[in-house]
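Here is chain A:
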Amino acid sequence: MPIRFLLSTGLVAAALAAPAAAETVSLPDAALTSAPFETITAAARGQTVNFFLWGGDDRINAYVAGPLAATLKDRYGITLNRIGVADTAEVVNQVLSEKEAGIDAGGAVDLVWINGENFRTLKSGGLLLCGYAEGLPNARHVDWTDPSIANDFGTPVEGCEVPWSRAQFAMAYDSARTPEPPATLAAFLAWVKANPGRFTYAAPPDFNGSAFIRHVFMYAAGGPEALGGPFDQARFDAVAEKAFGILTDLEPFLWREGATYPTDIAQLNALFANSEVDFTFNYEPTVFGAGVEDGRFPPTTRSFAFDDGTLANTSYVAIPFNAAHKAAALVVANHLISPEEQLRKADPAVWGMATALDLDTLPPDAAEAFRALPRHPAVIDGEALADRAMPELSADWLDAIEAGWLRTVGR
Partner candidate 1 sequence: MSAVDLAATKPADVAARTGRTGIRARTARIATGALIALLLLPFVPVLLWSVTRGWFYPAILPPALDLAAWGVVGSPESGIPAAVLRSVGIALGATVLSMLIGVPAGRALGLHAFPGRRWVEALVLAPLVVPPLAVAMGLHAVFLRLGLAGTATGVMIVHLIPTLPYVVLVSASVFSRFDPRVEDQARTLGASRLQVLRHVTVPMLAPGLAVAALFAFLVSWSQYGLTLLVGGGQVPTMPLILNQYVTAGRSDVAAAIALLTVLPGLVALVLSARILARASRRDGEGGR
Partner candidate 2 sequence: MTDVVLEGLTKTYAGASAAAVAAVDLVLASGTLTTLVGPSGCGKSTVLKLIAGLLPPSAGRVLIGGRSMADVPPERRGAVLMGQDHGLFPHMTVEANVGFGLRMRGVDPAAIRRRAGEMLDLVRLSGFETRRPSALSGGQAQRVALARALVVDPAVLLLDEPLSDLDPELRLEMRDLIRSAQRATGITTLFVTHDREEAVAVADRTAVMLAGRIAQQGRPDAVFERPATRAVAAFFGIGNILDARFDGRTAVTALGCLALAADPPPGADAVVIRPERIGVAAEGAAASGGNRCAATVVDLGYRGTHVVATFRADPVTLTAAISSPIAAGLQPGDRVRLHLPAEALHPVTD
């Protein structure tokens, strides 16, 4: 016994003695946010950026590891290392763990695709590099006064992340099966009751399932205005009873009578594709087009948005406080919001994700190029979506709603 104890403590001692895997950062943080960008670009040359992002879509993977990486290499001498994760929470976990272990420099993550509660967690923990975003050369194409840019799920961005894409929630149906989908959430809920077993939603913490529940929550509250601003327990309790009541009432009419829910959006998509249910949804409607192309959805798939409005959000890229290659990460972040790169990303043939830029700041022909991008028939028209956009709730609301759902409906 004593030997084992010694050995195990020995490991701890070795860990304590080891210098936290450090790599010298050529510029201190203060210099990074104030230095002329040419200085940063020069410092970035030859660095490798570990870019963490959700890795379950081969179009995204191909775009990031392919043309995007090639451009960065050619133009800035930066190697982009795509690190696919199954869930962005894993990246947050990584940075949190590094912080706990006292690794304040030389961290594994240089850049992460992020928004919502993941952003809030890192920001509130002081785990992000801040104050640089609006100073990036290409930041002039971003409308920082737009509330949907300046706030990420209610958390003020405050220069701690750079907008990359916009997304808005949409529903999908199979036009061969459901020629006329219900136009409002109320009508949709009635449809579900009239067609038992033909709908379900993914259980939180799935990102998309959680968004669907928020729509019901906002519907119960009578609109997004009722839930705006910081979290308020009294307001939550008032709405929660009604909202979870609706969802509980709905349960017997759901797929498998609500005994279980799909645990992620892919399961819901598969149910939809195999005619087990008649609807699916996504916070990123371009998925429907891509899904038709890569065989995840039937060719007759179409998408729509509820007339009462659907949630819209912006997703960003952020740089952790302890990133090993901050200069290069800044250069990459800046390049990601260049009109040229945003246009390439918005092309459905590449990815199709909507731009985060303010088209009014672009030269007319550049703005026109965005407007002229083709649209897949399965994907809802961008203007139709924009007309129905609702701002996201703050991340605290989000947590409370998910936890409430798990307590009341999901068990």
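Everything that follows uses one rule, which is that a residue touches a chain if its C-beta (ideal position, glycine included) is under 8 Å from a C-beta of that chain, and two chains touch if they have at least 3 such contacts; residues count from 1.
How these were chosen: all candidates are chains of the complex that A comes from, given by their letters.
From a predicted model like this one, the values you see are computed outputs, not experimental measurements.
Q: Out of the listed chains 1 or 2, which is the one touching chain A within the complex?
A: 1
Q: So in the complex, which bits of chain A are touching candidate 1?
A: It comes out as residues 4, 11-12, 14-16, 18, 20-21, 50, 52, 55-58, 61-62, 64-66, 82-87, 90-91, 93-94, 97-98, 100-103, 106, 108, 264-267, 269-270, 273-276, 291, 294-296, 298-299.
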